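A single protein chain has been omitted from the complex, and every remaining protein chain is retained in its original position.
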Amino acid sequence: MTDGTQAPGTPHGLPGLLDTEAIRKDFPILHRTVHGGKPLIYLDNAASSQKPRQVLDAVNEYYERHHANVHRGVHILAEESTALYEGARDKVAAFINAPSRDEVVFTKNASESLNLVANMLGWADDPYRVDSRTEVVITEMEHHSNIVPWQLLAQRTGATLKWFGLTDDGRLDLSRIDEVITERTKVVSFMLVSNVLGTVNPVDEIVRRAQEVGALVVVDASQAAPHMPLDVQSLGADFVVFTGHKMCGPTGIGVLWGRQELLEDLPPFLGGGEMIETVTMHASTYAPAPHKFEAGTPPIAQAVGLGAAVDYLSGIGMERIAEHEHALTAYALGRLAEVPDLRIIGPVTGEDRGATISFTLGDIHPHDVGQVLDEQGIAVRVGHHCARPVCLRYGIPATTRASFYLYSTPAEVDALVAGLEYVRGFFG
Amino acid sequence: MTDGTQAPGTPHGLPGLLDTEAIRKDFPILHRTVHGGKPLIYLDNAASSQKPRQVLDAVNEYYERHHANVHRGVHILAEESTALYEGARDKVAAFINAPSRDEVVFTKNASESLNLVANMLGWADDPYRVDSRTEVVITEMEHHSNIVPWQLLAQRTGATLKWFGLTDDGRLDLSRIDEVITERTKVVSFMLVSNVLGTVNPVDEIVRRAQEVGALVVVDASQAAPHMPLDVQSLGADFVVFTGHKMCGPTGIGVLWGRQELLEDLPPFLGGGEMIETVTMHASTYAPAPHKFEAGTPPIAQAVGLGAAVDYLSGIGMERIAEHEHALTAYALGRLAEVPDLRIIGPVTGEDRGATISFTLGDIHPHDVGQVLDEQGIAVRVGHHCARPVCLRYGIPATTRASFYLYSTPAEVDALVAGLEYVRGFFG
Amino acid sequence: MYQDVILDHYKNPHGRGLREGDAEVHHVNPTCGDEITLRVRYEGERIADVSYEGQGCSISQASASVLNDLLVGRELKDALAVQETFLTLMQSKGRLTPDDAMEETLEDAVAFAGVSKYPARVKCALLSWMAWKDATAQALGETALEEKL
Partner (left out) sequence: MYQDVILDHYKNPHGRGLREGDAEVHHVNPTCGDEITLRVRYEGERIADVSYEGQGCSISQASASVLNDLLVGRELKDALAVQETFLTLMQSKGRLTPDDAMEETLEDAVAFAGVSKYPARVKCALLSWMAWKDATAQALGETALEEKL
């Protein structure tokens, strides 16, 4: 485990930075070169993070020594794999300060977690049932994975879909909150941190209003869990979702945390092995949560990998990761302001914002920006970032997005800025 | 790649066996010892197979050199990961002889694939829609993952669930096929090979009757894809599902193959990133299949691993794997017949049967059988194997199940038989 | 895990068979199909009899036999203490070495210490004990039981 403390006298001397030199040693891919020997500068962390060796080792060790299907086995491999899989659940529960391990459901990604909640509420009995007399509230800032499941639910149940708009500076417009969230609202689902704008949203205000009207609150923490301490109890939400691959974990694993009473009361979504108590041809009864929501052979190795990721992140400390990214983001916002014609889409200062920065560069299309940066070894994402309504809101076809993580450095910010200058010259 | 030809003069001299000595070198876990130095004898392959080094290497190489989120990226890692992910789709399509790669949908496991089909048909427009005037047909032999999704669908739509019963010798009772599959039948879903009985089911007869009445056919090939050549075109089904972890692939990945017209016509299931064409707050349009059914970040590394697994299996040859298992199963059935009080649950000869053998041993409870075998290093599964109706049908609480794969040997069969003798003595 | 004591109880169960009782329950372990039908008879708060029929693995069957040995003739209060101790042992995940006091309380039941290492089997060992508690609640009322805890 890397200690992560910053070595004294780092080049840029930004306070709060981690010892990225040590951390980067853990990530094999960061030593790769691209396009004929250029060092890789990976600034696409909001799309997916890289994986430390500790995570890959845990997954390999699992397959090479312990793999078997989980639950109900009496042989030693089945016992070991079950202990590892359920042990990963304990780790994730501790990581998000869940009151109980049984509140942690493993899914395949955040998108499945969100669909799971939407479907549970569509099939639920009262008082949870979403139907044609009720409303569902989201925001214009959401990732498609937190829009489309609710559109499908609304179409299929006749419920009304409403949303909070955005202010010009990239924040939620909550000015008419009492008109958006009403007595008819059954559920309010929103992101904690935006994957395009970087905005950190004011959870308390929304939770307070939702509780007033008895609506359930779903928090999409996909861009929060990797980057800052996440405490589901202090959030006050009813469901929290996130995804493993953005937080140093493997692909193929996501998490749904839900309050125990809700998971007990709500109906299952996917049916199959593992999620049942007893089955006859005529009827089945279901296992208690979390198993009720985990049909079929679960992503065992991926859960083990996520457990190792959570250990890795906790070993460094989520507070310190947040501090590192905050310092780096402030530095990047300052440096990007020097680039002519560059327009930040989202908050322009470091307050209440994560380490994701979207921008446009004059009228050079983001595809061109991204491609010319790539030729210099700099990986950024371009497009609508699965949040097309945000682009529509700000009247742009797409953005270029740079996003940082615990291994990102000020030198990489500098390289980005130099790369953007080159892009301007190239197309100028 | 192991060439898997059998070395001449192998101890048991069974014709058709693979060179398991060479093959076993590829599987790190098979060299493990358990319970104080006993070699591991892994006979729980129907629950999950072990993984060859080739698959683990492909996954590691993916994470260490190429990982990024797939699709729409313009940087080199995104292009490489997309090429690897979509390349895995090509490999799987070729493995099952799919007419088009676009007919291969990646899911998290076979259970999700089955739920996907059940939900598509529940939300579909006519002529596919399952509703209260229609019937769904399954069999009493199915895995819970091919029962519960249809029970849920029937509950939620009012459709009638019907099923084929079983004969005393462990085969489908199709004697009244015309009464079970009728003009009201919208879909018939059944397993190709049973995970409890080992039975290989007569696909043609069922497909013929289903086509007569215009019902769709879903084949659960979870226990077939790992063990024999699978050709979706010659099966004549509309959907075929299977799961990666039983066929040398990683956990966290499953496959749904569906006929192109159907995938085009049927509605999506999970909503989110990747599965859309364009999104506004008011409405969304969906990407063409297979992406329409792959919401969120897919199991990228797991698909890459499955691609490597398929390469590995094809390198040895599915015909030869089937031959190997057939020879071994015949040998095992013969040897098990020597054990007093042992009763096979399922076909007692090698015809039309796979390499899975369930049995009871006098009135010694399967839990005890399994545990005492485990103490000798022999891993078998005990219980109802996620197919409780089969146990109910044969009036037994559970079975002990030994299941073989390409690396299983006659010596392991001998060890099993010796182990069972020891169990009898122990509890006798 | 298969101590001789357990095997002996399995092969020669004590007090097996259904006799007259004040209440009868039927418990099933759905994951493995172990079943027990169990009756209790009380004389006041003294356990006059625990009779049972069942099918299942050696652990669940032996455990019922041990239960019969340990509980018949005891006062409810003492029986509950024995049950609690057994529960503690079974939930110890193999990390508890029974001390002298525990051995004295549990007698033959200490042989189940090894079972606690196998999560899949703990339920088997507890099946008859849960059934006994349930039957007692039916015979004497929930409150009689709660007062004693």
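Which chain is which? They are A, B and C, in the order written, and residues in each are numbered from 1.
Assume a contact is a pair of C-beta atoms (placed from the backbone, for glycine too) under 8 Å apart; a residue touches a chain by one contact, two chains touch by 3 or more.
Keep in mind the model is a prediction, meaning the values are calculated, not measured.
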Partner chains on view for the chain not depicted: A, B
Contact residue for the chain not shown (choose from B:29, B:43, B:56 or B:74): B:74
Given A:384, A:401 or A:424, the one touching the chain that is not displayed: A:384
Interface with the undisplayed chain - residues on chain B: 72-74, 78-79, 82-83, 277-278
Residues in chain A touching the chain absent from view: 364-368, 371-372, 375, 382-384, 391, 397-398, 426-427
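Rule of thumb we're sticking to: only the chains that are shown with their structure count from here on.
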Label of the chain whose CA centroid is most distant from the centroid of chain A: C
Whole-Å gap between the CA centroids of chain A and chain C: 48
Between chain A and chain B, centroid-to-centroid distance (C-alpha), Å: 32
Contacts with two or more other chains, residues of chain B listed in rising order: 367, 371, 382-383
Multi-partner residues of chain C (each touching 2 or more other chains): 31-32, 118, 120-121
